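Could you have a look at this structure, given as structure tokens, before my questions?
Only one protein chain is missing; all other protein chains are in place.
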Amino acid sequence: MAGSTFGKIFKITTWGESHGKALGVVIDGCPAGLELSESDIQPFLNRRKPGQSEITTQRNESDEVELLSGVFEGKTTGTPISMIIKNEDHNSNAYDELKDVYRPGHADLTYDAKYGFRDHRGGGRSSGRETVARVCAGAVASKILAQLDIKVKAFTKSIGDVVLPEGEIDFSVQNIVNMPNSEYAEKAIELINEKRSEKDSVGGTIECIVDGCPAGLGEPVFDKLDANLTKAVMSIGSIKGVEIGSGFDASTSTGSLNNQEGAGGILGGISNGKQIKLTAAVKPTPSIAQEQQTTDKDGNDVSIEIHGRHDPVIVPRACVVVESMVAITLADALLENMSSRIDGIINFYK
Amino acid sequence: MAGSTFGKIFKITTWGESHGKALGVVIDGCPAGLELSESDIQPFLNRRKPGQSEITTQRNESDEVELLSGVFEGKTTGTPISMIIKNEDHNSNAYDELKDVYRPGHADLTYDAKYGFRDHRGGGRSSGRETVARVCAGAVASKILAQLDIKVKAFTKSIGDVVLPEGEIDFSVQNIVNMPNSEYAEKAIELINEKRSEKDSVGGTIECIVDGCPAGLGEPVFDKLDANLTKAVMSIGSIKGVEIGSGFDASTSTGSLNNQEGAGGILGGISNGKQIKLTAAVKPTPSIAQEQQTTDKDGNDVSIEIHGRHDPVIVPRACVVVESMVAITLADALLENMSSRIDGIINFYK
Amino acid sequence: MAGSTFGKIFKITTWGESHGKALGVVIDGCPAGLELSESDIQPFLNRRKPGQSEITTQRNESDEVELLSGVFEGKTTGTPISMIIKNEDHNSNAYDELKDVYRPGHADLTYDAKYGFRDHRGGGRSSGRETVARVCAGAVASKILAQLDIKVKAFTKSIGDVVLPEGEIDFSVQNIVNMPNSEYAEKAIELINEKRSEKDSVGGTIECIVDGCPAGLGEPVFDKLDANLTKAVMSIGSIKGVEIGSGFDASTSTGSLNNQEGAGGILGGISNGKQIKLTAAVKPTPSIAQEQQTTDKDGNDVSIEIHGRHDPVIVPRACVVVESMVAITLADALLENMSSRIDGIINFYK
Partner (left out) sequence: MAGSTFGKIFKITTWGESHGKALGVVIDGCPAGLELSESDIQPFLNRRKPGQSEITTQRNESDEVELLSGVFEGKTTGTPISMIIKNEDHNSNAYDELKDVYRPGHADLTYDAKYGFRDHRGGGRSSGRETVARVCAGAVASKILAQLDIKVKAFTKSIGDVVLPEGEIDFSVQNIVNMPNSEYAEKAIELINEKRSEKDSVGGTIECIVDGCPAGLGEPVFDKLDANLTKAVMSIGSIKGVEIGSGFDASTSTGSLNNQEGAGGILGGISNGKQIKLTAAVKPTPSIAQEQQTTDKDGNDVSIEIHGRHDPVIVPRACVVVESMVAITLADALLENMSSRIDGIINFYK
């Protein structure tokens, strides 16, 4: 247990379940003096909000954040920042029929195995809804990074086999799939609609880039920047793979080629001052309307159809979650790096 | 700083540099009563030892481990286990010419950026030699897992574009590339020799499977089993990507297909009792004998040729390192999971 | 920063300020399956509630706890338990005149020094009101301990020079000073009233005993049970000293005497199965109505009188806070100890 805290100095602790009263996060270790209000957080939440287009779940949540502590007269005080988001759309009866059945691709079986029973309403703690808390923390981390002109940006790199080529990215383009190219976005939407009509779902990849990151962040040999970024992103539900720089392509490359291009902004686990690049693989939404074979909690084979309001693809809404986790990891690394050298420490206390 | 500790309950702290006096590890939190001697550790070290075949560095190290504490009359006492491996092959003069030059693909620039200067002899702390300490700890973790019949096994899945197909694995086959199939191994060796003759190097992938792991390991939502495994493996130098189960293939799959196959033994960040599968991408060795363009520490463009005894491929020797990090992560998760349920606790103290 | 988390496995994170919207705690790592509701928490809160007698502050707070997560159908789920207590009595104007003045014996100067500014309303985060969150967590920890028949009890041992002798304790006696003896309690109340009439305050000591604790808890050499208990209690505002067993008396004792009596239930940092005894020194309330000399934030000498509703003694209300911190520390030690031996682990997973 005790796995709901992330970070060493900029430390977040999240709590809450899909159909409980509320969800939230406590940030401990946010520096004092940062201007902060709910209006800094809300735009991040809005980017992951359900019900925004025809390709997302129609669950209806206003997802309004409330700041409960750690801010006084518009500035952070250096004490823990507590934020809460109330759950509104409590129709948990829909889940009653799933109480004793293990949905394929979900954590139903594993939560029962670990804890002896589970809050079966909408996946409880294992629901993607948990990520609202991460996004609130990500907004604060991003604001810290912005003070140093560090910019984090995550976007949809591919949906199924619709892959946006490196050279075709135009960040001025906006659309419901978060893919910064109108032409590819259209193809992606087409694919999503096709899969939905087949009562199926589809996966994709998210790319996250960081500009303006100073050289020197990361703490070898275990808390390397790439190791911590990878953990941060892999801890998001539905992520099945993470790459830094050339990633799996490095495995088929040669030293002479890869040395020049493949680092992705990190060498030896420490940022090198260039653009950081991370890519994450997102699995297809496991909740699909087709009939599926599974087991119930007594081990019997059963078949289920999962009805209700499920995203046929998670990728577009997950971008802001990936971005948040990357921002949180960088903010933490930024603070930890301050004690790397004795001359920096002496200067600081002068 | 302070990034050289890994794990929460089974906690390892490593130390040492490529050309320092010695390297070592302290394991804090190893349960008492485990039979342990140097003969349990040495076989793991031997698997990563240099100089074993024509495709590895000819650096000559006996890599003998010495147990200094935590074991009494052949059993662990529950107190910290300190292990040390002395460095023998101290020819650090070879590195003098690299003192002010940043080798491409290495951590030379980033260590200077972070710490203000660096131990330039053989990469210092950023050298792959650091992993001897991980392997010592991995041997102990594996012995703990063996008490519960949990078996971890890592092998070479691909070298460059020579990819061993799923159905062709035969673990009785042994060879210098750690690829469990004679035919593919030969192809891989051919490719490696070709790259070496071109003064180049090549990458590959390592697959790690775990059999016998009980359901319930992993601590959501950040210390999920897959998140921790991924960090553990990504913290190894030269690893650029990690996948769990279907990994990046999930991004082009559909819910109906992926739900049945893709989990890789982990759902919602908790083991489900089936085989765990992790794949890691290894970059080509950055030290190559070709002339390369780079910069020196004053920012001037310079060209270098890196001579000496470098592996043309790291993959075969890295298998035991991946296996060790997976074993360490599982041992830690195993211990942490014991406090998941109140009934388990009551039983324990009865 | 990041100092608002306590514990390794049973891990609590508190947040909130004296005059903010609310205060709360997130418990991460509470075992699943524990029956828990607000009615388990409220009695603990009531024991520290202000306004209960003539010797406590008249601040009017209902201090009602609300459980927001981690409990489903009356049982803990193993996921984070979030609890919140709303602040009602928001008359923060009373503090406006203290905005630029550093109250003697308070943290006003030090918070300004550390964070650059502070929430001056009632001490903000440094207020004793912060302890409501500790008490909520203490109630949960106590319930875990109760499953194993471990009982923690803290009481007033002395007020000023009114010291309750060892042999005079009768736990059936209840009074407003939490001193388990009617005669001594009367003397203590008399002393408190005397000091209050002098616009002054008085200190005292709290003793905490633990019965039923199994042998074996505590993790040498730094996370010894006595070391962690002492930190837990010393982290409470107004505590200036902590003793285990014979404490400072040991310094004037001899080996032949102290060996038999002085351990206080802990030897070598590990519980020995006997009664644990801890004593804490509480300083006199720093807020007093007399005129006092101090400085303002520009360094000028000023004199102040602190009006308002302040306890002339903190000791009676602090007992439940000490008891809570002891219970939290023990619960954590109890869970961590489960991984001490390989045979215990093998049995557990059988």
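We just call them A, B and C in the order they show up, numbering each chain from 1.
Going forward, a contact is a pair of C-beta atoms (placed from the backbone, for glycine too) under 8 Å apart; a residue touches a chain by one contact, two chains touch by 3 or more.
Computed from a predicted structure; not experimentally measured.
Tell me which of B:80, B:273 or B:308 is the one touching the absent chain.
Looking across B:80, B:273 or B:308, the contact with the absent chain belongs to B:80.
Quick one: say which of C:31, C:204 or C:316 touches the chain that got left out.
Selected residue, touching the omitted chain: C:204.
Touching the left-out chain: which of B:32, B:94, B:173 or B:289?
Of the candidates B:32, B:94, B:173 or B:289, B:32 is in touch with the missing chain.
Touching the missing chain, which residues of subunit B?
Against the missing chain, subunit B presents residues 1-5, 7-11, 13-17, 20-24, 26, 28-33, 66, 68-70, 72, 75, 77-82, 84, 114-119, 124-125.
I need the residue numbers on subunit C that touch the omitted chain, in ascending order.
Touch with the absent chain occurs at residues 1-6, 14, 104-107, 109-111, 113-116, 125-126, 130, 158, 160-161, 195, 200-205, 215-224, 226-228, 230-232, 234-235, 237, 240-260, 262-264, 266-273, 281-288, 290, 292, 336-337, 339-341, 343.
Considering the entire assembly, which residues of subunit A contact the chain that has been omitted?
8-10, 29, 31-34, 76, 78-79, 144, 147-148, 214, 220, 334-336, 338-346, 348-349
The definition used in the following text is that only the chains that are shown with their structure count from here on.
Fitting on CA atoms only, what is the rotation between the copies subunit A and subunit B? Please report it in degrees, nearest 5.
180
Averaging the CA atoms per chain, pick out the one whose centre lands closest to the mean of every protein CA shown.
A
Over half of the interface residue numbers used by both subunit A and subunit C, so same, or under half, so different?
Over half of the interface numbering overlaps between copies: same.
Between subunit A and subunit C, what's the gap in Å when you average each chain's C-alpha atoms?
37
Residues of subunit A that touch two or more other chains: which are they?
1-5, 14, 114-116, 125, in rising order.
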